[in-house]
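Here it is, the structure, as structure tokens.
Here the complex is missing a single protein chain, while all its other protein chains stay put.
Order of writing sets the chain letters: A, B and C. Residues in each chain are counted from 1.
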Amino acid sequence: MTAVEIQTPGAKAVRREFWSQLLRSKTFIVGMAILAFWVLCVVFPDLVATHDPTAQDPLAKWVRPFNDGHLFGTDRFGRDVFSRAIYGAREILIVAPAATVLGTGLGVILGLTMGYLGGIVDDVVSRLIEALISLPVILVALLALTSLSAGRLTIIGVIGFLFAPLVARTVRAAVLEERNLEYVRAAELRSENAFYVMFIEILPNVFGPIIVEFTVRLGYAVFTMAGLAFIGFGSQPGSPDWGRTIFDERISLLSDVWWPSLVPALALASLVVAINLVADALEGVIDR
Amino acid sequence: MTRYLIRRLGLAVITLVLLSMVVFLVASVLPGSVGRAILGPFAEQQSVDNLNEELGLNGPVHIRYLRWAGDAFRGDFGESYKFRAPVMDFLPGAFVASLKLALATLVIVIPLGIIGGAIAAFRKGRPTDRIITIVGLTLAVTPEFVVGIVLILVFAVRLKWLPPGGSGDGTIGEQLKAIVLPALTLSAILFGYIARMARAGTINALAADYTRTATLKGLTWLQVMRRHVLRNAMLPTIAVIASQMSYLLGGLLVTETMFNYKGLGLLIAKAAEDRDVPMLMASVFVVGVFSMIMTLLADLLTAWLNPRVRLEGAE
Amino acid sequence: AACGSSDDAGQDATAVDEDTGNTEDTSGGEDTSSEEDTGSTAAAALLVIGSGTPSAASANLDPVLINDQNGLTILSSVGQTLLTSNPDLSLSPLLATEWSPNADGSEWTFKLNPAATFNDGTPVTAADVVATMERLVDPDNNSNALSAFEVGRLSPGGITAVDDNTVLFRLDGPMGNFPYIVSSDNYNSFVLPASVTDTSAFATANIPTTGAYMIESYDGVKGATLVRNPNYWGPAAPIEKIEFQFIDDLAAQITAFTSGELDVMSQFSVSGGESLLDNPDVNVIEHPSTAHRQIHLRTSKGPFADKRVRQALAMAMDRGAIIDGLFSGKANIANDSPFFDVFPSTGTPVKQEYNLDKAKALMAEAAPDGFDTTLYGFGTQEIPDLAVIVQNAARELGINITIEMRDDYYDNYWVSWDESVPGSDIGITDYGHRGVPDVFLAAPLKSADKGGVWNGAEFANPTYDALVDEYSASTDLQSQQAASAKIQTLLVDEVPIIFPYNYNYLSAVKTNISGVVTGAMGYVYTDQAAKS
Partner (left out) sequence: MSEPALAVDDLRLAYVVRGRSLEVLRDVSLRIEPGESYGLVGESGCGKSTAAYAAIRYLPPNARILGGSVRLAGRDVLAMGTADLRHLRAETVSMVYQDPGQALNPTIKVGPQLIEAFTVLGLQPDEAAHRARDTLAKVQIADPELVLNRYPHQLSGGMQQRVVIAMALACDPTLLILDEPTTGLDATVEAEVLQLVRDLRIEYGTAVLFISHDLGAIRSMCDRVGVLYAGKLVEEGPADEVFDEPAHPYSVGLLRCLPRHGSRKGAQRLESIPGFLPEPGADLPTCVFVDRCPLVDDVCRTEVPEWTMFDDRSVRCHHVDKVPAIVHAELPAGVEVVIDRSTPPVLELKSVSKTFHQHGKKVQALRDVSLSLYAGETVGLVGESGSGKTTLAHTVLGLHPPDEPDTIYCDGQPLVATARRRADDQVRAIQIVFQNPDSALNRRHSVRRIMSRTLRKLAGIPRSEVEPKLRDVVSSVRLTEQHLDMRPSQLSGGLKQRVAIGRAFAGEPRIVVCDEPTSALDVSVQAAILNLLADLQREEATSYLFISHDLRVVRYLSDRIAVLYLGRIMELGPAERVFDGPHHPYTEALLSAAPSVEGNSRPRISLEGEIPSAVNPPSGCVFHTRCPRRLDGDMCSTIEPPLTPTPDGGVIRCHIPFDQLSRAGE
């Protein structure tokens, strides 16, 4: 009777399946390729850039793209637009992920606690979250940034703090589904404490939604940072940061000079699109 | 439904109170001297101190909150530091202007988004689907200030078809013209989200057993769509539109500034700049309340469309 | 007395014009343009002017508090001062017809125009002028003009009505440029009826004024409409209604203007406004102005306490290139003192040199390893761009500058009001136009206890303070120029503040509009404007 059901059905290597499915997804490949490019620009900008992004040349104001060795032309200070776009990735690609990690971390802790413990904690925090998310992120960010100093840490803190409720809501919903599954009962029946149940039992199972939420939030973080820069917060004048540059240069559009603002806009769009492509691919592959 | 309604409204009231606290707390953190912001850099320090004292900015936070909340409850949001006039002289006008803009945006984007999403769902996996999805995604991730400036450049500066925004006053015709470009800008951002949700909703409804039942009854494709698919596909879409409200209202900040459209967004930007705390609190609070109400309405609409909730009050 | 009459002042100004080589393009004189236009285009009803939103203090256009150009732009069609400060820095009569000082310049007598009336028909009397001025000099009113009158040495009680049409100003001491203090240069000094006690709701209170227009409606957020004053004592204005639209964003204002929404843009900057400069449908009005930026360098402590570092930075700035880059040449090089070329008292300017090698040599002595610092400023107009330029210039010297443009610049990073405010080692401050340099000389540079209320550089130099007092007391141009030369020499050497440039005031008017006169203070005179 012993050897009855030893063989397993197809013995699928689930993890390998996950990766091979991801790698087969065109959206994932394209998204990752673009992301990788920008990460390269953050780590080794000088490999990609052709000029010093801050070097001014009063004689070369508004050089058109593909002229005089300027791939995407120059801005009104004669700075190389392409090189600035490359260096401009740094700020956003450091701050946005950091803020997203913070927001996701907080949100996960909050969401797990709410979803698993439920009851009065959940009720109270849910109300608070509902109140917070009915306030547009950018508005609260505006308030907070006027109140506090407008440094990197503030932005990370503010965006992270504002994303936490959104992440928490997603995580909570996922946890609510998990919490009623029997493996949680099983853990409770061996007197595991709440911390163990939340973080060791449930957390790995809601990782899918969390990863998807993380990528989606990352996109939003980039977007929000650009928006903040546009209304004058975040990075400082002169920095090649995309949002800032678009803000600074958009007025030259009226003089038919489109490249200094359009190039960073496209760079920004490519990054957010890439993040979203990856998010989509992950969502399609990760079992919920 | 009544029970659901009562419960939902009760929760909304609690949320409202929390919202007011959040707004008050964030706003009262604003440092810098209000007096100096009002009197300008060239005023004497003594005058600045006097004004700060006069404005009652030195009491304990909870007392100030209670006073503010109590007054706000009676519809009195205090006096604008900047204009030295009741905030309520400005808020309703700006609110109505923003409301018009938001409505115009929704009028443009909801049909487009839903139709686009539904078409993508029917053509799932085919080029049409891809194009709609990619266009939606791209528009959704292009900052509103990029979309806006391009629209202005093309339609206002080049073609001179439409004004580049404006105050939103004047005859209906003028108002409509002024609202088109900002509304299109906001629509561009929302289109992707709504279309995506409508697509998912339609795909789910198409795959549902009741759609199979309807098809197997021998109904025509159109009958199946009209009677069985669309209504069910729309339920999640409504929720998404509501959840995007807060996002839409956030977009007003940049869009209204860019188009100089005199709504809440511009009022908020200015108020923050001037440290006009009463104005700032009131307008951010109003935005919050408005987005909360929209969520509430969407919830109620979803509930009402869903007989389970309408009749039983189930969640 | 050199400034005995209006004619004298006018002549002085003309001389300045020749000095700087600026030409008057569209502005012209009010009197000449008015006659051509009144008859032809009386029918055109509405003129739309774009301007920024008045600041908090100016929100109700309260003449006592008003402190920015945007509020002023409206008032320039509504109210009038005793004298007009012309684009060429000359003075012309307005409500006053004649003015003259006593021997040492410590008492000034103004004769009022007997024809002048408020829009309710009542004549403008000396009592009205006294009430208006007393209100402004009373410290309890927090008037925005307090600092101007401090420079003008006018104190409460110093104003008396000699008769119905004569006003006597008794100053605390001699002040040669006093008439400028009661001209349109001091925009708070619009004359209001003596009966007015509360001006705080000026915009909506229907307070009688003397200008060609009256406020019909006002919305601090959206804009204002003005209607023709039926009782105007001067030549009737051709345009019936004027609408102001508040548009803060320059891009938005320019698009509104180019797409035909606006007839006039009260002011625009070259940076961003390039498209207007070569637009055939647009008349660009350009005035020399003394509006400028100051880059203060803290002399009391920090890296700039060493004079050589300050000199090095000043020498590292290629001002010609800055003017070309930021203003397409529509600005003038300034030489690290407030004696801009346009001021008659400047005489032969003492130049600051552009010499990178010398600058580097100075740095090598003073701070061979360079240093890091943060430059603060309030990010309006071209200031962020200027900051970037300073940053670039400093880098050549091994100075690594971080730029922080902050809304609370004036609260925390400009002048250390007290110990709790950090101030800044280097900061950029914007200064508006003034007809005379007195305010610029005193407030930002004099020792704190000598009236240096805006002294972000914390510059304290007794020699300088004495020189400025000497300058202010001079009532004739020669002695002014003599003092000026000494001041310039001192400042170019000490460099507590880098004055990189003063820029021209630019307004844009549609080509179908004529007769609009703008002033560097931010005025838009519409009383003779016409539309075809």
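Basically, a contact is a pair of C-beta atoms (placed from the backbone, for glycine too) under 8 Å apart; a residue touches a chain by one contact, two chains touch by 3 or more.
Values in this document were obtained by computation on a predicted structure and should not be read as measured data.
Asker: May I ask you to name the displayed chains that the omitted chain touches in the full complex?
Answerer: Looking at the complete complex, the unshown chain comes into contact with A, B.
Asker: Can you work out which residue in B:10, B:70 or B:307 touches the chain that's missing from view?
Answerer: B:307
Asker: Specify the residue from the set B:2, B:171 or B:220 that touches the hidden chain.
Answerer: Within the whole complex, the residue contacting the unshown chain is B:220.
Asker: Applying the definition given at the start, please give the residues of chain A touching the unseen chain.
Answerer: Interface residues of chain A facing the absent chain: 1-2, 4-14, 24, 181-183, 185-192, 201, 204-205, 207.
Asker: So that we can see where the missing chain sits, which residues of chain B does it touch?
Answerer: Residues touching the hidden chain, for chain B, are 3, 208-210, 212-220, 223, 227-228, 231-232, 235, 305-308, 311-313.
Here, only the chains that are shown with their structure count from here on.
Asker: Can you tell me, using the touch rule above, whether these chains form a line, ring, star, complete graph or other shape?
Answerer: Per interface graph, the chains form a complete graph.
Asker: As a quick test, compute the distance in whole Å between the mean CA positions of chain A and chain C.
Answerer: The separation of the two C-alpha centroids amounts to 47 Å.
Asker: Using mean C-alpha positions as chain centres, tell me how far chain A is from chain B in Å, no decimals.
Answerer: Each chain reduced to its C-alpha mean, chain A and chain B end up 23 Å apart.
Asker: Whole-Å distance, chain B centre to chain C centre, using C-alpha means?
Answerer: About 42 Å separates the centre of chain B from that of chain C.
Asker: Residues of chain A that touch two or more other chains: which are they?
Answerer: Each of 146, 250, 253-254 in chain A touches at least two other chains.
Asker: Residues of chain C touching 2+ other chains?
Answerer: Correct list: 251, 255, 258, 407.
Asker: Would you pull the chain C residues touching chain B in the complex into a rising list?
Answerer: Counting only chain C, the residues touching chain B are 53, 55-57, 59-60, 65, 67-68, 139, 142, 144, 146-147, 200-201, 219-223, 245-249, 251-253, 255-256, 258-261, 407-408, 410-412, 414, 417-418, 453-454.
Asker: For chain C, which residues are in contact with chain A within the complex?
Answerer: The touching residues are 250-251, 254-255, 258, 271-272, 274-275, 321, 324-325, 379, 384-385, 387-389, 391-392, 395, 402-407.
Asker: Spell out the part of chain A that touches chain C in their complex, as residue ranges.
Answerer: It comes out as residues 54-56, 58, 61, 76-77, 146, 150, 232, 236-239, 248, 250-256.
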